[in-house]
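All protein chains but one are shown in place.
Chains here go by letter, A, B and C, matching the order in which they are written, and residues are numbered from 1 within each.
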Amino acid sequence: MKEIKISIAGASGITGIELLKILDRHEYSTIITVLSRTFEDKKISSVFQNTLNLNKNKNIFFKNFFSKSDIKDSDLIFLCLPPGKSMEYVKYLMENDYKGKIIDLGSDFRLKKPEVYEEWYKDRHILKDMLPRFVYGLPELNKKEIKNADYVANPGCYPTSVILALAPLLNLKYLEFDSITIDSKSGVSGAGRKLKDDYLFLNISENFFAYSPVKHRHIPEIEQELKNISESVNKISFTPHLLPINRGIFTSIYVGGTNIGEIIDAEDKIRAFYEDFYKNETFIKFINNDVPKISNVSGTNSAHIGFMADYRTSIIKIFSAIDNILKGASGQAVQNMNLMFGLDEEEGLNMLGNYN
Amino acid sequence: MKEIKISIAGASGITGIELLKILDRHEYSTIITVLSRTFEDKKISSVFQNTLNLNKNKNIFFKNFFSKSDIKDSDLIFLCLPPGKSMEYVKYLMENDYKGKIIDLGSDFRLKKPEVYEEWYKDRHILKDMLPRFVYGLPELNKKEIKNADYVANPGCYPTSVILALAPLLNLKYLEFDSITIDSKSGVSGAGRKLKDDYLFLNISENFFAYSPVKHRHIPEIEQELKNISESVNKISFTPHLLPINRGIFTSIYVGGTNIGEIIDAEDKIRAFYEDFYKNETFIKFINNDVPKISNVSGTNSAHIGFMADYRTSIIKIFSAIDNILKGASGQAVQNMNLMFGLDEEEGLNMLGNYN
Amino acid sequence: MKEIKISIAGASGITGIELLKILDRHEYSTIITVLSRTFEDKKISSVFQNTLNLNKNKNIFFKNFFSKSDIKDSDLIFLCLPPGKSMEYVKYLMENDYKGKIIDLGSDFRLKKPEVYEEWYKDRHILKDMLPRFVYGLPELNKKEIKNADYVANPGCYPTSVILALAPLLNLKYLEFDSITIDSKSGVSGAGRKLKDDYLFLNISENFFAYSPVKHRHIPEIEQELKNISESVNKISFTPHLLPINRGIFTSIYVGGTNIGEIIDAEDKIRAFYEDFYKNETFIKFINNDVPKISNVSGTNSAHIGFMADYRTSIIKIFSAIDNILKGASGQAVQNMNLMFGLDEEEGLNMLGNYN
Partner (left out) sequence: MKEIKISIAGASGITGIELLKILDRHEYSTIITVLSRTFEDKKISSVFQNTLNLNKNKNIFFKNFFSKSDIKDSDLIFLCLPPGKSMEYVKYLMENDYKGKIIDLGSDFRLKKPEVYEEWYKDRHILKDMLPRFVYGLPELNKKEIKNADYVANPGCYPTSVILALAPLLNLKYLEFDSITIDSKSGVSGAGRKLKDDYLFLNISENFFAYSPVKHRHIPEIEQELKNISESVNKISFTPHLLPINRGIFTSIYVGGTNIGEIIDAEDKIRAFYEDFYKNETFIKFINNDVPKISNVSGTNSAHIGFMADYRTSIIKIFSAIDNILKGASGQAVQNMNLMFGLDEEEGLNMLGNYN
C-alpha cells in the first residue's frame, strides 16, 4: 500500500474544501499542509462546521505558506487558486526544487498558447515554458498522457461538460455540420464563495439570467480541446447562465446544419457510437432515449450524456449533466491523481449522490 | 364608465385563478360565472386560501356549465382550457347564439392551418371555419387587429417570449442569417397544477433538465408567427427546459450565420432599432447594455429584452424574460381584453412585481 | 383630491424600494426627494432594473441629503434607516423646522423606554423627549392614535407577526396561561441586501437554522406591546430562524399551561372571538380550521392567522403568516400613511399576491 503525501494551496475555497473531503475518505492520501491566507492558523473544523464530519483530516490547521520541508515531503500538490496565482506558485515550487507532481485546478496551464491566455485573461503569462509540460486532465480522453504526467491542468467545469458531450460526435467521420451552439446553465457554487451582490440568495432564488454572454474565459479552452478532436471545429458560440441551485451544470449543445437526413439510421448509429465510445469509462453514463438531469449526477463524479436528432431541422441536440464541483473540479482532480499514481481510478470517488 | 360582464371556463387552473385575481382589481370587470368541474359548487376562497385577499370576487362559487342566461349576459368569455377543449366550448357557444367576445388562452385557435394543428396535437380540429376569425393576440405586433377582433387566440407562453424578442431583428431588412436556435427555460407554473412525478418539489428543486427536446407543441406557433414577420425564417430549433422556480421564462436565442461583421456599427444600429421598435409599448423594456433577468419581470406583465452581438462567431444573441403566467398568459389576456373594449391597455395590469 | 408630497431617506434598501413601488401606484402620492448615499446622483432605473416597470417614479434620481426646500415641501417623510440613524434624521428635521409628518420604518422610536432601547441596541438614544410623540403604528390595534399622529414608529416585521396573532387571545379575560414561546421563521429579505456570507445563495439554499437564539432586538418590542394588551404577559421567549425563501414570516406561538380544559367549548369560543376581533380589518384573515401559509400572503399586505387548541397538553397553538416586506414593513407604512392622511386604508395596497 502506497501512501501519497499531499499538500493543497487555496484549501479554504469551495474546490479546496471539497478536495479535502474527498481525500479524507481516500485510502492512500495523507495531508501534509493546507494553505489559506484568510484562515491562517485556524483549525479547519472551527471555520467550516461541515468538516466536523471528517475523519482523518478534522484537526488540520491552515497555514500561510509552504515550508521547505512541505515542499520536500509532498508527493503531490493541488493548486486551487484564482487566475494568475497558480503560475506564481508553480514558479516558487520550481525555484525551490520541488520534485513531486502537481495538479492545478486553476486556469493558468490549460491553454497551450500563451498568447491566447493573455488575450482572454488580460494578464501576462510568467511561465510559458512550463505550458507544454502540463497535460490537459480530462481522463476519458487523455488517460494515457495523464498516467505519465507529472503536471496536470485540471479542466474547467464548463469545458468538462461540453467536451465530454461532443467528443463522440466529433469522432464520427461521416458526420458533417456547420455550427456548434452551446447553452450552459450552472449552479451558483461555480462562483465559489465570492461575496458579490449577484450571489445573494435574494438575487438568485426565483431568478435566472445569462452572464458574460459573449466572452466567457472558458471559450478558448473549449475551442482548443474540440479542435484537437476534430479539425472541422472552428469557433464555437458559448453562453453561460446562472441556475438557482447550488451544484450542477446542465449543457445543451446544438450542432446545426448536419447531414443527418442523408444517413440511414442516423440516430441509431450515433447512439450506438456514443454507447461504445464510453463503454469502459466508469464515470460516464450515456442516457439512452431520455434526457439527463442534474439531480442524477449531483454529489457524484459522474457525467450523464443524452442525445436527440431533430430531423425536421437537421440539428443534433446533445445534453450533458455534471456536478460542477466534483466532475467539474475536485472529483476530476482526484480522478487524475488516481491515474498519475497508478491507483484504481475510482478510489475515493464512490459517492452516493444527493438525489432523493 | 362601461361595465364588462365576464365569464370564465376553466377558472380553477393556474391561469384561471390568476385571471380572476387580475380582474378583481380591474375597474370595469364584473364576473358573472366561473366554471370548474373539479370544484363545482365550492366557494373560491374555501378552495384557494390565497383568494381570501380578493375584494369583489371573494365569494364567487364555481359552477359546472354555462346557463342560457350566462351566455346571454356575458360580454366576454375567457377560456382557460386544455388542448381540444376550447373548440368544444366555442362550438357550444356558437350553437347557443353567443353574441359576446371570446379570448381563448388555450391552443386551439392559434394555428391558422388546421392540418398543422392536427399534426402537432394529434387530434382532429372540429371548428376549422372559425380559425380565420381568431386574431393572434400579441398586442405589441397585432394591436389594430386585436382592437377590432371579436375572437382572440391568446399566445402561448414560450411563443410570447420568442416572438417579442425576435420581431425587431426580423424587421431589419439588411440583416441576413442562416439559422435560429432557441433555448428556453421555464418555471414550473407553466405546467399548471398537474399532479405528475416530474413536478414534485423533490424532483425540481436542485435540479434542471430539458424536456420535449424535439417536438414541443409551441414550435409550429413560433414558426407561423415568425414567418409572418419575415419570409427569410424557415424552420426553427426550439428546446424547452424546466427551471426550479415558480414563475418566469428566460429565452436565449442564437441567430447564426449573420452578416454583422459587414455592417458598420452593427451593434449600435440594432440596439437603436430595438429601442425604437418598442418605444410606445408600455409593457416592453429594452435592456440596453445588460442582460434581462426573470426577477425583474416576475409578477408583472412586462417583457424585458436584451441583445448582444458576438462578432467573433457572427452570432447575434437575444435574451428575453417574461412572467409566464402574466405576459405569457393571463396578463396578456387582460391586455387583449383592454384593447378589444377600448380601455386603457394597462387597466388592471399595474402590478408591482415580486422582486426584492 | 389631495396630493401628498413625500420624501424618503434610505430609499435604496429593500424596504425603501418596496415603498417606492407601492407609492408609484398610490393615487395621491407625489415623490419629492429620495435619498441614497450609495447611489447618489444615479437614476433609480439604472441601478434597479425592476424599477423599469414603474410609472410615475421611473426617472427619479437618488440624492445625498434633504435640501431646505425638500424639508419645507414634504408633507410626509419616510425613514428607512438602520438602528441609530433615524434619530439623527429626526433631530436634523426638527432643527430645520420640519412641519410635516414622519413614518419611521426603523427601530429608534418603537421602544417607549429609552433605557430599554439602550440596553438592547447598545447605543445612546439622542432624542428621548421625542419618544412619547411617536405612535406605535400597528393599525389593527392603534387605529385611532395613528389617525391623529404626526409621528409613527412602524413596527418590526417579527413583532407584527406576533402581536397580531396574540392580540385576540390576550383580550380573552377568562383565559389563563403560564408561558408564551414564540418560534419565528423569516425569509432572507428580512436581512435586507447585506453582503454577508450567511446570506449567499450557497449558504441559504437547502439549509435552515436559528440565529440570535436568545437576544434578538425585536424581543423588547414584542414584550412592550403584549404587556400593553394584557398585564398577565411577562417575559416571552422568542427564537428567530432563517428560511430559504425570499419573502414571508411564519410564526408559531405556543401558549402553555392554559385552562382550556376547563372551558366549555373552548376552541369554538376562541375561534369565534378571533373572527369577531378582526371582522372589520381588511388586511387580517382568520383561517378557520386550517393553518395559514406564507404563499397565501406573499406579495400582499395581509396577515393570515390560524389557531389550534391542543387539549392533550393544555397548549394553544397560534400560527401567523405575513409578507415581511409588506405587512411587516413598507406595506404597513403605507397603511399608516393612509390613516394619517384620512385616505382609504387600502389605497395603493391592492396587490394580487405572488401565489400560483
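Here is the rule we go by: a contact is a pair of C-beta atoms (placed from the backbone, for glycine too) under 8 Å apart; a residue touches a chain by one contact, two chains touch by 3 or more.
Source: prediction; values computed, not measured.
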{"item": "Among C:K128, C:K147, C:H241 or C:K269, the residue in touch with the chain that has been omitted", "value": "C:H241"}
{"item": "Sole residue of A:T38, A:N53 or A:N96 that reaches the chain not shown, by the stated touch rule", "value": "A:N53"}
{"item": "Sole contact to the chain not displayed, among A:K5, A:R25 or A:K147", "value": "A:R25"}
{"item": "Interface with the unshown chain - residue positions in chain A", "value": "14, 17-18, 21-22, 24-25, 49-50, 52-53, 55, 189, 193, 205-206, 246-247, 285, 287, 290, 292-293, 295-297, 299-300, 302, 304, 325, 350-356"}
{"item": "Where the unshown chain meets chain B, residue by residue", "value": "14, 188-189, 193, 195-197, 199-206, 244-246"}
{"item": "Touch list for chain C against the chain that is not drawn", "value": "178-179, 181, 183, 185, 202-203, 205-211, 213-214, 235-237, 239, 241, 243-248, 250, 252, 254, 256-257, 291-295, 298, 308-310, 312-313, 315, 317, 319, 321, 354, 356"}
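By definition in this document, only the chains that are shown with their structure count from here on.
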{"item": "Copies chain A and chain C - rotation angle from C-alpha fit, nearest 5 degrees", "value": "180"}
{"item": "Same-site or different-site touching of chain B by its copy chain C, using the half cut", "value": "same"}
{"item": "Mean-CA-position distance for chain B and chain A (Å)", "value": "39"}
{"item": "Averaged-CA centre spacing for the pair chain C and chain A, given as whole angstrom", "value": "47"}
{"item": "Distance between chain centroids, defined by C-alpha means - chain B, chain C (Å)", "value": "36"}
{"item": "Residues within chain B bordering two or more other chains", "value": "205-206, 246-247, 292-293, 295, 354, 356"}
